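Quick one: the structure is below, questions incoming.
Of the protein chains in this complex, one is absent; all others appear in place.
Coming up: subunit A.
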Amino acid sequence: MTSQTLAKAPSFSFRSMFMRDAEPGLKTSGNEESLSPDAPAADSDTLVSFRQVQKSYDGDSLVVKNLNLEIRRGEFLTMLGPSGSGKTTSLMMLAGFEVPTSGEIRLDGKLLNNVPPHKRNIGMVFQNYALFPHLTIFENVAFPLKVRNEGFREIRYQVDKALEMVQLDKFAQRYPAQLSGGQQQRVALARALVFKPQLVLMDEPLGALDKQLREHMQMEIKHIHQQLGVTVVYVTHDQSEALTMSDRVAVFNNGIIQQIDKPEVLYERPANSFVANFIGENNRLTGKLLSRDGEQCVVEMPYGEKVIASAINVGEIGDPVSLSIRPERVVLNDAALSVQNRFNGQIREFIYLGDHVRIRMEVCGTHDFIIKMPTSQFDSRLREGDVVPLGWAAEYAHALDPV
């Protein structure tokens, strides 16, 4: 399956086909319905806002602790986090299938707390696709239009367009059980988009697919998002999926958003140790804060070595600090002479991975300090057991909260 059709299709036609102008009724800032009348007026760029939302199922523990989140119109926002961190719960509150214990959720400025889910006009894609097994693909995609009492010809036209968009127009008369997992997920996508919702929610839609298909579908979803300009809130616990697809990623843990930003910022400037460890690979060194000077600080290692690092999330002088250094930011031998932090390390192991080599070293008391080096720059004279100089720039050593 190729995305040729997608590439050739003029994007403006899809946009006009699938983007409904924001309904005037939804545009009102809805002051009279507002829980707190003095709530700041919604930014016209903001489509969804969570304000101090909390959720508890059992009354003992909060699954969502204090969710404040603004989702911009037309953006692809991903909620990323480990299992049980409250992503699905947040999404379900937005869709209306769970009720927030406190706080307010707004869609296009309109308070959602008392709007039943079937009136929210939010498309949803589920992990198990949730295609209705007793209906054909055509009837499945036509379902939201039939519910809205669209005319027969209009339905036919829209469904054909939607199926064409996901390249499944030939399968219209089949039943869901006769399609592969990837095809079913595309039908689910078409069904969630065909009624032109301004917001589409996806809860781990690719979780059931194998790796190759998943990567293919990631691109396809991303292209469709770009063409339609629809706002997407996407849930996953696969970090590479989040980094590939999203405009912004909200990293969840323990019911709290740890950091929300563009993928490259999350990777290059993690706000705390959780984000640093959860996203990408990471060398962690623990020490004590020795001094601090604005953006920079000095951290003392257990054996007395000092590391100059950028102070992102540190406490008082003398507090424990966790240093995070990305493996690809560490340099060896001559290159190490020009960086602020210089040490000696002993090579323990080489792992050859084709495009790059991973070198496991013993540095500053840790035995599994990893260095990643493109194969082209790898010095083949290095041997296991060699002691070599290595180092990293202060800006690439992030001083964060201790784990």
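A few comments on the model shown:
Criterion: contacts are C-beta pairs under 8 Å (C-beta built on N, C-alpha and C of every residue); 3 or more make two chains touch, one makes a residue touch a chain; residues count from 1.
Assume contacts and distances are computed from a predicted model.
Missing chain, UniProt protein name: "Putative spermidine/putrescine transport system permease protein", from among "Gluconate 2-dehydrogenase subunit 3 family protein", "Assimilatory nitrite reductase (NAD(P)H) large subunit", "Putative spermidine/putrescine transport system permease protein" or "Acetolactate synthase small subunit". In the complete complex, the residue from A:59, A:133, A:151 or A:354 that touches the missing chain is A:133.
When the whole complex is considered, the residue among A:76, A:143 or A:392 that touches the unshown chain is A:143.
Not every partner is drawn; the one left out touches subunit A at residues 95, 97, 116-124, 126, 128, 130, 132-134, 143-144, 147-148, 191-192, 195, 201.
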